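Let me begin by presenting the structure, written as structure tokens, before commenting on it.
What you see is the complex with one protein chain gone and the rest in place.
Take a look at subunit A:
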Amino acid sequence: MAAPSAAGLSRRLRAWLPRLMQVRWSRYNPNYVEPEVNKELYQKPSEELSEEEKEKMDLRAVLPIKAAPPSLSSSVFSDPMVSKFTNMMMKHGNKVLARSLMSQTLEAIKRKQLEKYHKAPEEEKEKIECNPYVIFHQALKNCQPIIGLCSITRGGKTYQVPVPLKDNRKRFLAMKWLITECRENKNRRTLMPEKLSQELLQAFNNEGPIIKKKHTLHKMAEANRAYAHFRWW
């Protein structure tokens, strides 16, 4: 049984970073690899697997694997983006509340879309998207900025330099803007699911305050184009 090294707190990780005190350490040995939960990948017969996948499977057969975290599951209902968003919405570790808010949001989206669907004439019925997960993913994609600004200090002055963003950073910014927008700019009487569903539907149609924020960021980056050569990476 692949048992991870349950080392004491004083043990440092392997010497791939010598002489530097590790602050962000993990209880797992560095050899351990992330688990792969997708059921379909395992059920494919070996002929259909591509070369890369076969190599990856062979490699994983020899390495020890980390335990799957409690938010990960192989069921159809668990979505990594939705879980990430729920975690970002969570306050003081209250996952139950965050998860119920998320499910209420998705329910509210579905209800609104169904209302629109039933009221619409025949030709437009097919264009209305009713699946809340699809709406969520599309809205987040629409909110993601392509380019960001980074403050670089040269000769005493700090310039805002346009910088290409990584995928993780884009997703994080989109989710962060959505949550801060919903927390700050809502009426005292409206509840979070209501406001969130409103924002998500607006973002899905490329309107609303978050899309505006994204566009202002892009315009600022375009305006500061002159300083782009300050970037050295």
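Just so we're on the same page, contacts are C-beta pairs under 8 Å (C-beta built on N, C-alpha and C of every residue); 3 or more make two chains touch, one makes a residue touch a chain; residues count from 1.
The rule is simple: contacts and distances are computed from a predicted model.
**Student:** Using the UniProt record as the reference, specify the protein name of the hidden chain from among "Cytochrome c oxidase subunit", "Exosome complex exonuclease RRP44", "Translation initiation factor eIF2B subunit beta" or "Small ribosomal subunit protein uS9m".
**Tutor:** Hidden chain identified via UniProt as "Small ribosomal subunit protein uS9m".
**Student:** Using the definition of touch stated at the top, determine which of A:75, A:153 or A:187 touches the missing chain.
**Tutor:** A:75
**Student:** Which candidate, A:66, A:110, A:137 or A:218, sits in contact with the chain we can't see?
**Tutor:** Spelled out, the listed residue whose C-beta touches the missing chain is A:66.
**Student:** Spell out, residue by residue, where the missing chain touches subunit A.
**Tutor:** Interface residues of subunit A facing the absent chain: 1-6, 9, 15-16, 18, 27-28, 34-37, 39, 42, 55, 58-68, 70-75, 77-78, 95-96, 99.
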